[in-house]
Structures are given as C-alpha cells and as structure tokens.
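Excluded from the complex is one protein chain; the other protein chains are retained at their positions.
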Amino acid sequence: MADAHPAGLAHHFESFEQQREASFFGMWVFLITEIMFFGGLFAAYVVYRSAHEEAFVLGSSLLDIRWGAFNTVVLIGSSLTMALSVWAARTSKRKLLVVFLLLTVLLGSIFLGVKAIEYSHKFHEHLVPGPSFAMDHFPADEAPYVQMFFNLYFMMTGLHALHMVIGIGLLLSLVVMAARGAFTPENHNLVEGVGLYWHFVDIVWIFLFPLLYLLGRSA
Amino acid sequence: MGDQMTTPAERKRLNYLNADYGVKSWLLATDHKRIALLYLLSITVFFFLGGLMAVGIRLELATPAGDLVQPDTYNRLFTMHGILMIFFFLIPSIPAVFGNFLIPLMIGAKDLAFPKINLASWYVYSIGGLFTLWSLIQGGVDTGWTFYTPFSTTYSNTYVIATALGIFIVGFSSIMTGLNFIVTIHRMRAPGLTWFRLPLFIWAHYATSLIQILGTPVLAITILLVGAERLFHIGIFDPAYGGDPVLFQHLFWFYSHPAVYIMILPSMGVISEIIAAFARKRIFGYKVVAFASVTIAVLGFLVWGHHMFVSSQSPFTGVVFSFLSMLVAIPSAVKVFNWTATLFEGSVSLDTPMLYALGFIGLFTIGGLTGIMLANLGIDIHVHDTYFVVAHFHYVMVGGAIMGYLGGLHYWWPKITGRLYPVFWSKLAALVVFVGFNLTFFPQFLLGYLGMPRRYYSYPEDFQVLNVMSSAGATVLGVGYLIPMIYLVWSMRYGKRAGANPWGAVGLEWETPSPPPTFNFDETPTVDHEAYEYTSPTETRVA
Partner (left out) sequence: MNLWPKRFPLFPETASRLAQDVDQLYFFALLVTAVFSLLIAALIFYFIIRFRRRSEDEVGQPERAGLWLEITWSVIPLVILLFMFGWGSKVFFDIRKPPRGAIEYYVTGKQWMWKFQHPEGPREINELHVPLGQDIKLIMTSEDVIHSFYVPALRAKMDVLPGRYTTFWFNAEKAGAYRLFCAEYCGAEHSYMRGSIIVMEPDDYEEWLATRGQTTAAAKTGADLFSAQTCDTCHRSDSAAQAPILHGLFGKEEQLADGSLVLVDENYLRESILNPAAKVVAGYNALMPTYQGRLSEEDLVGLILYIKSLGGPDSADASASNQATTQASSDREE
C-alpha cells in the first residue's frame, strides 16, 4: 500500500490535504505553547510593574527608543517579505521565493545586529543585572527595582532574540531547499509553517516594544 | 525483545516487532508502537530508581532519630524521589506508552500525525533523564520537587541547575507528545469515527494533551527564571530586588496543579476501557464521562492557589481557590459514579486488569475525597505540608494513577507482545499491591492529622508506631511491584500466545492481530457504530 503513495506524501497520511491540515494544525498548536511560554514572563512583568511603577518608568527611559522603533519597522518589513515568500511558494515562483526568503533573513539579521548594539551599550553603562549593576546611578531605594526592570528586559528580549536566531536558521534551510526546487504548489507546508512561526515572533516584539520602551515614558 | 518471536508459525505474519531487527531499527524507529516500547523501558528504569529512593526514605523514617543518613542526604532522597516519579515516570507513563501505542490503533490510523516528532520526544526525554541522572550522581538536589524560592535560587548549594535543566528538557518531550496527540485525534480519525464514537481513552488523552501544551511551557519559563537567577543573578524572585518569592509559587503551581490531571486523566481513560471490556457494557453516561475529562482539564487551570492557602496570599484569594477546587471535584465524582453504574446489569468478570480498575476506583475515591478536605480552608490550615498531604497525593498518584497504569499494562500486554501472562501470579500481585499500598499510606493520614510535617527526616518519638507501619507497608508494596516485573518479562518468552482479542473486547485495537502489523491495519477500517457496542454478540475468545 505504502508504495502507492505519491512522492512527498508521508506513508501514514491518506492524502495531501490531510497532510497539509495536520502540519498546519500542528503549527498552530505549537504557537499556542509559545504564547504560554512568553505568557509566564509577561505575567511577571505585569506583576512587578504594577508594584514598582516609578522604577520601571525610570528603567524604560534608559532604553533607546530610536533603536527600538527602528527595529519594529525592520521586523514589520520582514513579516511582509515572509508573506511574499509564502505567496511565491504557493505560485511556484522559485527564484522569487529564494529572494524573498533571503530578504527576510537579511531583515532579521539587521534586527539582531541592532539588538547587539543595544546590548553592548547596556554593558558599558553597567545596566546588565548582576554584581556590576550600576546601583549608585539611581536613588538607593529605586535601584533594586530598576535592576528588576533590566532583569525582565534581558530575559524577555533575550528569549525573543533566541527565537529570531532559530527562525533565521529555519529560513536558511528553506533557502537551500527552495533553490533545489523542493516546494510545489501542493506541498509547501514547510514554508507556510516557518512563515507562521516568523509572524509569531514578530508579534511578540509588537508587544515587547511598547511594554519595555514606551509605557509611562511620555510622563 | 524481537527475536523471541521468530517461531516458524509466527514468521508467516510480519508484525511491528519482527518486521525489522537490530538496535538501529529500534533507535531510529518512527513506528509509534516501537516508540511506545522505548518509553516503556525508560520509564520502568526511572520508576525503580524513584522507588529505590522511596525505600531509602522509608528506612530512615523507621526510627524517629535521624540515624540512617545525613539530613542532607535525606533531603536529596525525597527531592529526587519526587522529581523522578513525577517528571520521569508518572507524567510520561500512560500517555507516552499506552497513548502512543493505542491512539493510532483506536482511531484506525497508521501512525501519529508526526512520527518523527514522536521519536524526537523520546530522545528529548532521554537527554533530560541523563541530565537528571548526572546531577543525581554528582550529589543530587535538595530543594524538594517544588523548588521553592529563595531556597532554590540562593540558599541551596546542590545541583539545582543541572536538575532543573533536566526537567526543562523533559518538559519539551511532554509538549511534543501532547501536540502530536491533539493533531492526530483531530486529523487522523478513520472514516466514520466521529467524536462521539471515540473510546473514552481517546477523550481522556485529548484532555491531557490540552494541559500538556498549555501548562508545560509555563513550567519551562519558570525553571528558566530560576536558572537565570542562580546563574546570572537575574533576581526575578529575590526579595532583595523587590522580587516576590510567592510569584514563583504561583507560576509553579499554575503548571503543577494541572499536571496532577496530566497524571490522573489518562489513568481514568484506561479505567473506562477496562470497565467497559470486563462488564461487556457501554460506559454509563458516555458523553458525560467524555465531557468530564475536558471539564477537569479546563477547570484544573483555575485552582492552583489551593497549594498556597498559608503562603501569605490574601484570605479572599484563598476563598476563591477553595471554591473552584470544590467545583473541579464534581466531574471526578461523576466519573466514579458512572463507572460504578456501568457494572450494574453488566456481565462482570474479574480478570487481572479489572482487579486493578476496581482498586483504582476505591483508592482514587479516598484520595479524591481527602483532596476535598485539603481544598477546605479550615482543614488545610492544619494539615498543609504534613503527612496528610503526602497520603493524599500517594492515594491519587499511586493508588489511582499507577493502579490505572498497571491495569492498562495487564489489559494491553497481550496486544503489545502477543503473549498472555500467568493468571494466578497476576492476581496475586494485584492483591499484594493493594494491601501493601494501604498499609503504607493509610497510617500517613493519621500522622498528618497528628501534625507530622512532611520533609522531616527525624520526628518526635510518639509518631513512631505509625511510621513503622508505613515502612513495613512499603516493603510489601515493593514486592508487589517486583512480581509483575518478573512474570511479564517471563511471559515474553514463555507466555501462551494471545489471539487478536483475548478478552472478547470491542474496539479497533482488538480487530487487528496481536502484535499488530507495522501499519496497524491491512486496510483502513471504516467505523459505523458507537464505542463499546457490546449489544451484538461478541466474538468468542480466541485464547
């Protein structure tokens, strides 16, 4: 029986449609777990922010809003190129697919580069949590909570960056496969799956940016 | 395991065990049935390791003085006992073994939706296990399985990070399993197999998977935060940075309370299958029981605060959590009543799996009702963190979940291996386990109400008599667990051959030969009837 299966259809599926639905559905379920994963951090952030509002505003004023805004634009752009990649795969435009995927990789790397610049600034300013944290830059009774802000800042953006790195790895392997012509209009589930993942990572940033850089700042 | 199956009579029919030989064919297997066996082997190792720690605990507690081991050693014993038993045995147990083996069979599919992810989950599990074993060999960890901060982040100087990393990793195997099951149950059912024709085992696993995918990531991030705090002084829970140690408890129990339903729901699913098969009757109130599983899974996410009644959370929060905990008991109660009602006007036979199932009902009822006492604010303020709690959770986990696991093992063993095990020994073992269990853990209820705190390696002298009873019971229980080990292994070579359907049960898994062929069914079955349709004359036993 298994021999009767067309190429690209795994042995345990009855049809391409079933295979496609399964992989889609699986991707969504996976993204739900990701939401819960980041959710724990967001919960901690909300709890502590409401307890130490001033310190958090102080902390957030030390982030460079220009870099943050620039990165937001970069990521939105990368979501666009990702969506275009999926479209190219669906309409079997192999060259365009490779181009759009590479563009997405490029934008993702720019984001990470900017993040690296920001991190290194924080290192120089001793704003990285730990023994060398610049406690004496702040009023003594706010300093611990400013540090808490940076605890959360590094955890949240760090985990987000880690997701970006994984995403870029996935994109690069897609590039290789696409160049070999591995995707057909019936079977490009991988592109769509990675696309969903990429959009998800962008959306996380869309939440992180206002939460970390903007909130309470105008005051 | 495979090469015992090569008698000429058997060779004419290829099955998943003899289709392929060699280590590689197992270690790279994507067949859900083989992966189930890999899991079976690994969790058994961890069960006996955890059991060994329990032996250490009970030996130390046989006398009031702390004389056998150092306090540090004792603290590592119960911590590793809890961690191994929960994360490496009970949580994967039924889902990863029977769920893996049976879900595709029961829904008439060739495999799970993502066979490679399934295999990966076993590797992830093993890596997590190796990490934990490594930290155990290094000296283990002494924080209790609950890792409460600030003790775990600042004060303990044991191998917290290695162990926590082990749990972090094993969590992903749990997520992968849950994800696979959900997609499989949604997308891979055989034609005609509608939701309300599914066996209750499937419903139970569906509910379990929901918890796995929603809860486990929260545990993952919580562990990550503990690790970051220990390693990099990113003090999210440290009061010195304005952190709140109680926030850790909230995050931990947000996963770990639902996790207790990861442990019990699959077991309940097994019980439904066994009761139906040995009463030859459809489970009473099928739909109610099916929905009860999902209700438990969902409500289970709203009650975590009942572990924290005296943690300094506000009394009003406590009241809310108490109330919700009471509500979550209703679907459990309904299940117990429905199983009992199924026996009414059934055709009841007391084969070994049925003995375990009936044991489950009795012990789970006691465990659950003592859970109600704990959920009661006025009582919990006294018995929180005493042996009353220890007794409660061993009743539900050992008396409940493991009874279900052993029941399932005896029910599907003929399907898995194609062999029958000796009836006398199996019934004797069930009896020994039941008696040993009650002797071990019933005295602990009394100890708890008397006020003996848990995690004590030395205790006032007047608690000794009850403790000795408990230790004696543990010995009996240990023997009870050893007996099945012996005859089940024995049966793989010498057991009588089981036919496709030794119990005369209905269900797709019984329609394919034992052991099943690699792709489960020669032809994808079509389903046109409800689950447990015992009204038509059943096939006679093929044994």
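Note that the chains are named A and B in the order they appear, and that numbering of residues resets to 1 at the start of each chain.
One rule holds in what follows: contacts are C-beta pairs under 8 Å (C-beta built on N, C-alpha and C of every residue); 3 or more make two chains touch, one makes a residue touch a chain.
Given the structure is predicted, the values throughout are model-derived calculations rather than measurements.
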{"item": "Visible chains in contact with the missing one", "value": "A, B"}
{"item": "Options B:V288, B:L428 or B:M492, residue touching the unrepresented chain", "value": "B:V288"}
{"item": "Residue among B:G346, B:P422 or B:G499 touching the omitted chain", "value": "B:G346"}
{"item": "Of B:W134, B:W425, B:Y449 or B:Y487, the residue in touch with the unshown chain", "value": "B:Y449"}
{"item": "Positions on subunit A where the hidden chain makes contact", "value": "52, 54, 139-142, 144"}
{"item": "Missing-chain contacts mapped onto subunit B", "value": "66, 71-72, 75, 142-144, 148, 150-151, 154-156, 239-240, 242, 245-246, 279-282, 284-285, 288, 309-312, 315, 318-319, 322-323, 326-327, 329-330, 333-334, 336-338, 340-350, 358, 361-362, 365-366, 369-370, 372-373, 376-379, 381-382, 384-386, 446, 449-451, 453-462, 465, 504, 534-535, 537-538, 540-541"}
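Basically, only the chains that are shown with their structure count from here on.
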{"item": "Contacting residues of subunit B [partner subunit A, same complex]", "value": "104, 109-115, 175, 179-180, 182-184, 186-188, 213-218, 220-222, 224-225, 228, 232-236, 240-244, 247, 251, 254, 519, 524"}
{"item": "Residue ranges of subunit A in contact with subunit B within the complex", "value": "1-2, 10-12, 14, 18, 21-22, 25-26, 29-30, 32-34, 36-41, 43-44, 47-48, 51-52, 55, 129-131, 144-145, 147-148, 151-152, 154-155, 159"}
